[in-house]
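Heads up, one of the protein chains got dropped from this complex, but the rest are sitting where they should.
And now, subunit A:
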């Protein structure tokens, strides 16, 4: 990697493959520009300086690339929300039993459903292209809010429904929710970090 591409690459954050792919493309073009200047009679060092002047300040190019990385990360996080949230909801519905859980548990479950619906809806809007501005921030934020609400309400449900249901069911629910929450959390945090880099 030459100095110019390294300078463009330095501040970038986002999906590694997309980042590498975009940098490879810019590097190809940069080398083509250098080759043109060398063919015109410049030595390699001067040719690189001339190509760098043409391509523009690395910070300006990096800012535009970062915007694309944020868009790519937003789509990834949106997919994670779109797949993981319904899976977790179905798990809870399957294992919650047929008996009347009482008003408190029902209310808490509805709150989780509402937070899930909001995050799921935003993810769908991002993936259908209806939400583009700040897509990464929105997905990251709503993903974290959903997890916070779900964990908080689940803890309360566990307290309220204490003693009901067998330990095996609770273990399965806790494990499934834990895995799902970890996935959503990791992807959401990444989306927020990439969005922050794009805003900087």
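We take it that contacts are C-beta pairs under 8 Å (C-beta built on N, C-alpha and C of every residue); 3 or more make two chains touch, one makes a residue touch a chain; residues count from 1.
Rule of thumb we're sticking to: contacts and distances are computed from a predicted model.
A.B. asks: When one chain of this assembly is omitted, its UniProt record names it as which of these: "Cu2+-exporting ATPase", "Xanthine dehydrogenase family protein molybdopterin-binding subunit", "PadR family transcriptional regulator" or "sn-glycerol-3-phosphate transport system permease protein UgpE"?
C.D. replies: So the chain that does not appear here would be "PadR family transcriptional regulator", according to UniProt.
A.B. asks: Among A:38, A:61 or A:176, choose the residue that contacts the chain missing from this document, as touch is defined above.
C.D. replies: A:61
A.B. asks: Considering the whole complex rather than only what is displayed, give the residues of subunit A touching the chain that is not shown.
C.D. replies: Interface residues of subunit A facing the absent chain: 8, 22, 24-26, 28-30, 32-33, 54-58, 60-61, 64-65, 67-68, 71.
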